[in-house]
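One structure is given below, represented as structure tokens, and several questions about it will come after.
Here the complex is missing a single protein chain, while all its other protein chains stay put.
What follows is subunit A.
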């Protein structure tokens, strides 16, 4: 009964709340859903879902996060509680192959990566970070709470804020951490999609199919929050939340007949039959830049509109489908692509900058890290390289070399050595990649011993080292897919206004993660040692104790017999057997010694 009363009171309060909510807050945010599909070389297809919520409110205003409309409340509360200005989270399974696939919209390293700018007003950034990673891990079912001081750094030159600021930002308000071994599975997708205004009930998110996503070659969930300009004058701030889901599907091997052709149904297991009513725009765009003169493939149905834009010197074409108008006029949408010749697919164009990082050396004592960074452009390019290594790979800074074809390249550096069990090694380098060449960054390290409790349960698997990141402002938009800095909406590419004649495109790519084996003890060794020691002690101690504590007395067997031997003799007699006849010398000896011990035992018993 009491519960019912409460329900009544609650619903009454709720209605009151609804009555007095300022209506001005409603409708201040705008939600768009977009899907960009880019056919890649070798029959791969890159699908990038992006859900952007732009909320015309300031992230710095304490009253902002008191009333929510389309912006997810659970996330807003976390942002408010910990004074977050900007948050970038990615959870990825698989490696993005830049050389073959170009650049994704949001580049992400394998595993999880989180970097956050806190508001300048946050005094204790370290504790705010600790609390934030806990909150975020609870929000997304991930293990981000393992991002402690041992795996967190303060980037000094990289990871500048991507959103707007009203002035210089304090350098120590940023934190970066990555978990290269983090697993991404349905359990991460579930809470992530619940942040969407339409969940996965309507709109592009109805295409989410966990089974097909996790069967793909690459799968990445992203969440980015940053302040942006509310309008062109940029005197007011807005909060932009971008949720992205990227999948690279190997169409040829998943198709039963080995065909490179695809449709929405074959990629996601379903047609698109609805749009999110809360979205101001629902868009599917197919990147047809590689389809010069319609020679390679054909799209079905005909796109609503085809945009051709120049970004720098490069031309990009996008076939776009306006989901809302198409669904209002007809049946479910099933965008498909058919190659005119199944043998002639898109060829891979190496993007301007790509990198390959690997472990060198052998054995369990020393090792090295090499990173080969290629510049395919005909111009020099300055880049910034950041590498974070755990404390147990002790980097020898003196071994650091940046070379191009055997020639040393000058570099500027920031290096913060690790402290055992406190902080990781942090290496930030700035140098120039010469035109059409490969530059090699190399350094060596020694492997430290861990304490035996520090080993994880699967220590023999090895230890993961996070990806390095490369940041550059490149002049070419070849294979570049991300929109400009002002808006994260993919459709903003169509209306982009180049700031000058030589626009630059902001690029951040991640390299491979590394797996290092450390000298790992045999964990059953202590057990073996204990067993062995006990055995030795038991044997040695027993016999020595016997020898040292017992008194040995020579007794004449004929003179005096013990009670026990008398009894034995009696029993033998009763059994009717003849008492021992003349024994052989051996048995005689034996019987004598037996008697001796019996006597000894008697004596012992008596003593005690």
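Criterion: a contact is a pair of C-beta atoms (placed from the backbone, for glycine too) under 8 Å apart; a residue touches a chain by one contact, two chains touch by 3 or more; residues count from 1.
Heads up, the rule we're going with is that contacts and distances are computed from a predicted model.
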Candidate names "HORMA domain-containing protein", "Proteasome subunit beta", "Probable cytosolic iron-sulfur protein assembly protein 1" or "GPI-anchor transamidase-like"; UniProt protein name, chain not shown: "GPI-anchor transamidase-like"
Among A:100, A:185 or A:564, residue touching the chain not depicted: A:185
Full-complex contact with the absent chain, from A:28, A:99 or A:156: A:156
Residue among A:201, A:412 or A:436 that touches the chain left out of view: A:412
Contacting the left-out chain in the complete assembly, out of A:49, A:213, A:275 or A:445: A:213
Of A:300, A:382 or A:403, the one touching the omitted chain in the full complex: A:382
Hidden partner interface residues of subunit A, rising order: 3-4, 7-8, 11, 15, 18-24, 93, 130-131, 134-135, 137-139, 141, 143, 145-146, 156-157, 160-167, 169, 183-187, 190-191, 210-211, 213-215, 227, 229, 233-237, 382, 384, 412, 430, 456-458, 471, 473, 485-486, 506
